[in-house]
Every structure is written in C-alpha cells, then in structure tokens.
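Shown here: the complex without one of its protein chains, the others still in place.
This part shows chain A:
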Amino acid sequence: MTLVYVDNVHKAFGDLKVLKGINLSVAQGEVVAIIGRSGSGKSTLLRCLNQLEKHDSGQITIADKQLDAASMSPKELSENVGMVFQSFNLFPHKTVGENVCLAPLVVRGEEKAEVEKVAREVLEKVGLSDKYGAYPAQLSGGQQQRVAIARALAMRPKVMLCDEVTSALDPELVGEVLRVLEALAAEGMTLILVTHEMSFARDVADRVVFMHQGRIHEEGAPSELFSNPQTPELKQFISAVL
C-alpha cells in the first residue's frame, strides 16, 4: 500500500530551482534513504513533505489525502507526518516529559494521564525512561536526539521524516540514535531519512534514492545501488563518500 505519493513536485526559492519534478512513492512500512550532494534538494524535499516549505506545483498525498492547507489541517498533518531535525530542536524550558507531552496535549487535546502514559512508552522505546524529569541541557546530544524522536512518535505519525539526524552528533553518539531508528524500522514504521551514513543506508533502508540537482537521479535497493551504480554522478558520489 502506498503511504506517501509525490507526483511531479517543483519548488524554487526565487530564481533558484531546487526541486525540478520529483516523483516518489513510499509504501507503508518502507524505509527510504535519501542521499546526494549538498544542495541537491534533499532537505527541501523532506520539508515539503510536512509543509515546512510549500511546494510550487505537483501533488503530494499522504494516506490518500492531499497535502495542502485546503485539504489537510496542520493538526491532521502532524498526525500523519512526524519530523526529526539535525539540530534536535527540543524546547529548552521544558523537561523531557513535557517536550514529549506538549503536542498531544495542546494539538490533539488528549487527556493528561493518557498522554503521560504514552510519553513513558515512547521514552522507554528510545531508552530514556529515566530522563523523564530532566531538562534538555542536562542531556548528551545523542540523548537529546532520542528525546526528539520520542516527541515525534508521541503524535503517532504514519511516517517519520529524519533530516541528517546524526550529523550534529559526536561520532561516539551516532550509534545510539541509529539503533533507535533501526528498531523503529523493524517495528514497521515508515521512514524517510536523509543521511550521510552510507553503511546505515545500506543495512537498514529498503530503498535508496540518490538526488542530484533537484531530481531523483537514480534509485533502487541498496545492495544494487551501491555495488552497481548506473550513472556517472552516483558513481562519483559513492566513491567520494565511501
């Protein structure tokens, strides 16, 4: 079943055409890794998928519903799509528990007791149940990023977007975050992640998408794509990063 469907999406910032007709469909439970050079439009594509950027033309549907302000409210969108950022973006004045509970409380208007129960569950899932009352500043980067994942999970999204979620971390903290994502993938969560961790893309992704100059240049199963790249651009990219 197709969960995310992107049809001929264009996006420009002024004169700069960043997305030049993206077509992508992601099935329920699929893990898609997006790779590509800096400036190729990876973040912009992810940000269009939760409308942090509005695409100029083309269509995006999630669970068969069009993704635009007219047909999907911000609340509904946030229940479909969760996002984790490179720089964590936790709310510094709120404890770990409050960070996770905030959106279910104020956006979904759920019962406090119920929300706190969910918060403990998702924090358990990312291995941080003991940090419920801590402030973000008291946590390591890896822990903060895991809280950010838990915070997104608490809205029970159908798909999670991850934009280079390990790039701001010290190398020794990358593993703990990747393991959480791996566990999510194993549970059947649909993931679309931009990543520079090629070994992670190879081991965990069902499909790898290579973006080049605002287009999807090549895509396929990681085993084929990495061992047998078809285009010179991908060959060059792979030899540069591996």
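As a working rule, a residue touches a chain if its C-beta (ideal position, glycine included) is under 8 Å from a C-beta of that chain, and two chains touch if they have at least 3 such contacts; residues count from 1.
Note that contacts and distances are computed from a predicted model.
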Pick, from "Septum site-determining protein MinD", "Amino acid ABC transporter permease", "Phenylalanine--tRNA ligase beta subunit" or "Xanthine dehydrogenase family protein subunit M", the protein name that UniProt gives for the chain of this complex that is not shown. "Amino acid ABC transporter permease"
Looking beyond the chains shown, say which of A:Phe85, A:Phe200 or A:Phe237 touches the absent one. A:Phe85
With respect to the chain omitted from the figure, which of A:Met1, A:Ala70 or A:Val106 is a touching residue? A:Val106
Based on the whole complex, identify which of A:Ala27, A:Leu52 or A:Ala183 touches the chain you can't see. A:Leu52
Which is it among A:Leu77, A:Val126 or A:Leu225 that touches the chain not included here? A:Leu77
Residues in chain A touching the chain absent from view: 50, 52, 74-75, 77-79, 81-83, 85, 87, 89-95, 102-103, 106-108, 134-138, 148, 151-152, 155
